[in-house]
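Right, one structure below, let's go through it.
Complex shown without one protein chain; remaining protein chains in place.
Read from first to last, the chains carry the letters A and B; within each, the first residue is number 1.
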């Protein structure tokens, strides 16, 4: 079964498709913005990748949300809840980590989604 | 390929099935209990969802266990080891996070499992 990679560097790919499933991870574009802005940046980018992969935000199977501060939970959720199409929410784990790769990042999201 | 969701809210689904695989995440029912009690609560609920999805605890492929205190490791494992059918243990990552969505939660578990 084939593997399709997109945006591949030495370190990571923007997304990878195999067996009707796409794996995609995103971090914020900005380093100083609040969590609502960063969550919007991450979800906008993820949506773009999902479409490129032949999926979309109604076909997400599993989400892993990593926050650096759980006091951002409600603000992140407000953006998330509005972004996920009604009736299409994935299984979701959400944890506070001790840090992300860049100090200003407040959220990182990994998705597994179904490809059409 | 179809997607089956169960217990879907605006934010998450209790579980999602696609391509013979189920994705499911659970947190404790109680906020004040010790980690053994919370692990039992989580695993009992996960077992219920696995059955609903057409899987069971002998068909788990991957587990991500998030603890808020690694000193809970042995007590969590005692419950886990007794719950997993002999010969059926999944690949498993276990890390201590900086926090979970509710302050009293000591464990969150995400599973990927095979559907029959």
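A few points about this structure:
In the analysis below, contacts are C-beta pairs under 8 Å (C-beta built on N, C-alpha and C of every residue); 3 or more make two chains touch, one makes a residue touch a chain.
These numbers come from a predicted model, not from an experiment.
Only one of B:6, B:40 or B:92 touches the chain withheld from this view, namely B:92.
On the side of chain B, the interface with the absent chain consists of residues 19-21, 59, 61-64, 68, 70, 73, 77, 80-81, 84, 86-98, 112, 114, using the contact rule stated above. Interface with the hidden chain, as seen from chain A, comprises residues 1, 3, 5, 8-16, 18-19, 23-25, 64, 66, 97-101, 108, 110, 112.
As a working rule, only the chains that are shown with their structure count from here on.
Chain A and chain B have Cα centroids separated by 21 Å.
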